[in-house]
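With one protein chain held back, the other chains of the complex are shown just where they sit.
Here is subunit A:
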Amino acid sequence: MYELRAVEKKFPGVHALKSVDFKIARGEIVGLVGENGAGKSTLMKVIYGAYQPDGGQILIDGKAVRFANPRQAMEKGIGMVFQEQSLIPNLTVMENIFLGYQEQFTRLGVIDWKAMAAAARKQLAKVKLDIDPRMVTSALSFAQRQLVELAKVLTLEERVEGDLVILLDEPTSVLNKEEVALLFKLVRELTSRASFIFVSHRMDEVMDLSDRIYVMKDGQVMDVLARGQAEAPEIQRKMVGRDIDREYYREQKQVPYDADKVLLELSGVGISGRIEDISLKLHAGEVLCLVGTEGSGREAILRTIFGMVQPAEGEVRIDGAVQPRLTPGSAVARGVGYVPRERKIEGIVSGMNVYENMTLSQLGRYSSWGVLAVGREKALARDWIAKLKIKAHSEYADCGNLSGGNQQKVVLAKWRSGGSRIVLLDHPTRGLDIGAKEDVYDMIREMSADGVGVVLVADTLEEAIGLSHTIVVLKDGAIQHVFDCRPGAKPSLFDLLHHMI
C-alpha cells in the first residue's frame, strides 16, 4: 500500500540513505532496527515529508507522490510520533491535539472550546488516556505526553480518506514496562485502522510487536525478516556487524568500591510533594542505582545533587562539606557531572559543533586567561569520536544534525572527559544501539575503577541489577529498601518489583 523505491538521501558529508526499498501493507506493524546513525530517523522523516528524497520514488497504492512538507503527508494519512517529543508545553492538551486544525471548531474566527474539548476527549479515549483535555501539557508525565502525541496523530483518522501509516520513532525509550505494555496493546488494537512503523533499540520489543523487521546499517537495508524468522542475536549481528558480548553488563569487571571514602552524602533531604527524608551515601568507585516508577523521586534526587533544585529540608554533603546553596555551576566546580534524560533541552546545544559541546562544562580546563585552546579541544573531540565510535563526519559536525544516539554519546563524552568524580546518569543508554550500550557499560566500569562515584537511573531493571553495587528502591518519594548488589549476590527482578509497587 505504501512503498519506497530506491530512495536516496544525502547530507553534507553523509550518505544517509542508500537506495532504500521499503514497503508496508495495510494493518501491518513494521519494525525498523539499526545502530545509531544507521538512518532510521532519516527514513522516517522522508516518509512523513519532513525531508525530500534526493532520488527514488514514493508510491501510495501504486501512484507516485511527492510531499513538500509534513502537512501534505498528513493529508495522505501519514503521521509521526516524535522521538524527542514535540508537543508545545505551554498549550493545553486539546490545543496540542488540534494544533493547525482548529478551523473545524471555529466560527467567524472564534474557537468553540467546548466542542474542541469534547473532540479531544474522543481522541484521548482512543489511547485510553483519562485526563482533562484542558490541562496544560507540561503538567503531564512523559508517558502521558507520548500518548497525547499518539492521540494527536490519530486525529488523521477522521480527517483523511483511506489508510493511515503511523510512525513511532523510539516511542518506548523512556517508558517503563507497564507503559510499554499498554502502548503495545494499543498499537495492536489500532492495526484495524492503521499500519505502524516502529523504531526501537530494544530488540525484544521489536521482535514482540513487529510483523516484519527491516534491519538497517549505514543507510542501507541489510535484511527484511518476517516474524519468527530470526533470533535476536542474529539480528543484532546484522545490525552491528559483529557478535555481542554475552557478559552484557560487564559483571566480571565489577570491583568492590572503597567503603572508606564517601564522596556524596544526602541526609534527610526533602522537597515537599516530590521526595522526603532521603538519606544515602555514595562512595568512591560505587555505582548506586535509583530504582522506582516514574514520579517516584529519582529525578528529583538527581536534580538536588546537581543543584538544580534546592532541598527544603536536610543537607547535601560533597566530600564531607555541607553544600548549603548548591547551583549547577558550583556542583560542576566540585566535580559533579549530569547526563540528563531530556537530551533536547539539557543534553546538547544544536548549532554548536562536537568539540564545542564536549568542552562546554569544562571551558576552564581548555583555556587560560579566558582564551581558548581550540587545538586541544579538537584533539579531545577527535579522541572521543574514535573511542565511542560517534558517527560524525568530523569534530566540526553540528551536534544538532547527529542522530539521537550519537548526541547521547557526545553528552557522555562531555562529562566523562571533564574528569567529574560524581557522575549522575539519567537513562544514559537511552536511544543507544546495543554496541553503543556495551561501550557505555564499559565506560561505567572504567569510571568505577578510577574511583568515580556514579548515581544511575537505569533504562531497565536488568540494567540496574547488572551495573550497580547498590540499589536504592524508591516509591512515592521515599526510600523503600536498599539492596546490596555485589556480583553473586544480586537481587532478582522480583525482589525489586516487590518494593517498587
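Heads up, the rule we're going with is that a contact is a pair of C-beta atoms (placed from the backbone, for glycine too) under 8 Å apart; a residue touches a chain by one contact, two chains touch by 3 or more; residues count from 1.
Rule of thumb we're sticking to: contacts and distances are computed from a predicted model.
One subunit of the complex is not drawn; among "Acyl-CoA dehydrogenase", "PadR family transcriptional regulator", "Autoinducer 2 import system permease protein LsrD" or "NtaA/DmoA family FMN-dependent monooxygenase", its UniProt record names it "Autoinducer 2 import system permease protein LsrD". Among A:118, A:226, A:255 or A:372, only A:372 touches the chain that is left out of the view.
Contact with the undisplayed chain is limited, among A:347, A:405 or A:435, to A:347. Of the candidate positions A:361, A:429, A:448 or A:468, contact with the hidden chain is made by A:361. Taking the whole complex into account, subunit A touches the unshown chain at residues 10-13, 306, 308, 328-329, 331-333, 338, 340, 345-352, 356, 360-361, 363-364, 367, 370-372, 374, 414.
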